[in-house]
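The other protein chains are all here in position, but one chain of the complex has been omitted.
Per-chain residue numbering starts at 1, and chain names A and B are given in the order in which the chains are listed.
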Amino acid sequence: MLLGPALGLSAILFSLGVAGVLLRRNAIVLFMCVELMLNGVNLSFVAFSQLYGASGYIMVFFVMTVAAAEAAVGLAIILAIFRHKQSVDLQNINLLRG
Amino acid sequence: MTSLLESIGYGQWILHLLVLLPLLGVVPLLLGAERNAKWVALVVTTAEFLLSAGLWWVVTPQQTGMQLISDTPWIASWGISYRVGIDGISLVMVLLTTVLMPLSVLASWHYITTKERAFYALMLTLLTGLVGVFIALDLFLFYVFFEVVLIPMYFIIGIWGGANRLYAAIKFFIYTLVGSLLMLVAIVVLVWKIQSATGELSFSYQHVLDNLGALGNTAPWLFTAFALAFAIKVPIFPFHTWLPDAHVEAPTAGSVLLAGIMLKIGTYGFLRFAVPFFPQVAMSTEVSAIMVTLALIGIIYGALVAMVQPDIKKLVAYSSVSHLGFVMLGIWAGTMQSVQGALMIMISHGFSTGALFLLVGMLYERRHTRLIEDYGGIARVVPVFSLILTVVALSSIGLPGLNGFIGEFLVLLGSFTAYPWATGIATTGVIFAAAYLLWALQRLIFNRLDNPENEHLSDLSGRELAVLVPLVIGIVWLGLYPAPVLQRMEPATRRYLEAVRPRSAPPENLRVGAGPVAEVRP
Partner (left out) sequence: MTNLVWLTVALPLAGFLVNGTLALRRPQAKSLVSAVGVGVLLAAFAVALGIFVELWRNPPHAPIIVTLWSWLPVERLQVDLAFQVDQLSTVMLLVVTGVGSLIHLFSVGYMGEDPGYARYFAYLNLFIAFMLLLVLGSSFPVMFIGWEGVGLCSYLLIGFWFSEKANADAGLKAFIMNRIGDFGFLMAMFFIWRAFGNLNLVDVTSRAPQVLQPGGAIVTAITLFLFLGCTGKSAQIPLYTWLPDAMAGPTPVSALIHAATMVTAGVYLVARTNVLFAMAPVSSSVVAGIGALTALFAATIGLRQYDIKRVLAYSTVSQLGYMFLGVGTGAYVSGIFHLVTHAFFKALLFLGSGSVIYAMHHAYHATHSHEDAQDMRNMGGLKQYLPATFWLMLIATLAISGIPPFSGFFSKDEILAAAFARGREQPLYYAYYAMGILAALLTAFYMARLIAMTFLGSNRTGEKERAHLHEAPAVMTGPLVVLGVLSLAGGVLNLPAFVGGGAALERWLDPVVSPAERFFKLEMPHGQAELFLVGAAVAIGLLGLLAGFRSTLARPIPPARQAGADTGLARLLYRKYYVDELYDALIVRPIVWLSRIVLWKGVDQGVVDGAAVNGSARLSQGLGWLGSRLQTGQVGVYVVLFLVGALWVLSAVVR
């Protein structure tokens, strides 16, 4: 695999993810963008480990595990909020306002 | 008497006992029932007064230095020790405190009806703090006691006070705290600078006095910090606005202690710390001009604003601003007469204004209003009350023969040589004092009794008389025979003046002048 295009794709994926996290209002879409960011990082890990050894692949596994756990917990929280507020629009969730 | 006290080793334990006794008294108070709290407090405060009375024979006019100095290392690695001592100035302040305390407890007998244990426990803690402030000879210890008096007073005002008590309590606490925090910084810098010059780290008062040269050009800033803290406490215009609110909203005992003693912590601070530590700065032309001007403003402004107050307690509060203006003038004029006068005002103000607040409190207990317009003509119904109110008001005005005159006269006389024009303006203050107090007196007890609710006022009860009569006796006695008090304070005043303006010639003691007197008979 070529390093340049791989990193470029990784960067694009990451940026798209960041932009989505910053700009999207739907909590589930937010999570999807977070997944996008994580997978973008995974891609760059894989790309680099081709050159620098297997530790990159191991990191990918770590990241995927954490992402899965985080997605599970996060979706559970979103479900709880939805039951309460009948909406997952992030703009309206401001109970911690002070 | 002196030998009796010596035989029981009075001097060794009295100062420590005076600080500890109230705290020890808190324990049985909190463990007992609510209705016994005031009795415990009364017993403890009266015991404190009786024990402290012995100090009168310990600090005699013949002794020139600080007495009963006792030093216990506390936080040795920082040079902090529990160091206390007493001299003429501290003596009168401590005695004033121990006299007013039991009277305040008695005054609150029926006034405080909720959470009595908490109230009287706070009073006892306050007593510890007040006594400690005046005898502390270690800067850190002084600061601790300085802060300790704030907290009980905050609660006393905040819980048992009037309608606007929370605002008043918070204002009082934060305002005073701001000043004292600045002072803490100054203390630390002070001690640290002296350490870098001498190599010895010590918060001891004497150590600082001996090494003032090390301060150099930080002195003006340090003085400003100290002066600000005490200026807020005195209070000096324009840092005075916490006073009317605090005095008005506080319960009677709170007002008495606040006006009677806590304000004097500020002036004491100037006399003991702020001026002796930084004499060149304090007595420089610019600073003197500022302080004297502020003192004058306090005198005249305080009197004029007092005149137009509809609330009696606020009137007395502003009158305190006016009286303490005289004290500041006396301190800054720096003559023997003016400083002795300033100290006398501190004492007599404690008696007179304390008595005024007690009287107003007694009126409030009956009618639950402090507005002057709600009264009028009550001299017919409560003659004893009116008599005592008149005597106390006259002493506050400075009628010769009562205690207020002594201090005021000495301050003005002594300040005239230093600041003739300022003294001239200050003397007009006596006219305004008569105006606001007598006008208020007239609207309270003279004129026609218009309000039918006043027809059934009860005159002073035995307990109330027991509270007021000692103060009235003190007022008359100090007015006619202040000599023993003046003589006891003289060595301390002289030490203060020597620290501020070193003098080469010893003071003279002239008796009746060299006139053609035929006979002098005792």
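Keep in mind that, in the parts below, a contact is a pair of C-beta atoms (placed from the backbone, for glycine too) under 8 Å apart; a residue touches a chain by one contact, two chains touch by 3 or more.
Model, not experiment: these values are computed from the prediction.
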- Which residue among B:R83, B:K171, B:H323 or B:R370 touches the omitted chain? B:K171
- Where B:V44, B:V316 or B:A379 are the choices, the one touching the absent chain is B:A379
- Message: Looking at the full complex, which residue from B:I159, B:M307 or B:A499 touches the chain that isn't shown here?
- Response: B:M307
- Item | Sole contact to the chain not displayed, among B:V59, B:L394 or B:L471 | B:L394
- Item | Option touching the unshown chain, where B:W221, B:W439 or B:W477 are the choices | B:W439
- Had the left-out chain been drawn, it would touch chain A at residues 18, 21-22, 25, 90-91, 93-98
- When the complex is taken as a whole, what residues of chain B touch the one chain not shown? 171, 175, 237-238, 240-242, 301, 304-305, 307-309, 336-337, 340-341, 377, 379-380, 383-384, 387, 394, 399-401, 406, 409-410, 412-413, 416-417, 420, 423-424, 427-428, 430-431, 434-435, 438-439, 442, 445-449, 480-483, 486-487, 490, 507-522
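Everything below uses one rule, namely that only the chains that are shown with their structure count from here on.
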- How big is the gap, in whole Å, between where the Cα atoms of chain A centre and where those of chain B centre? 69
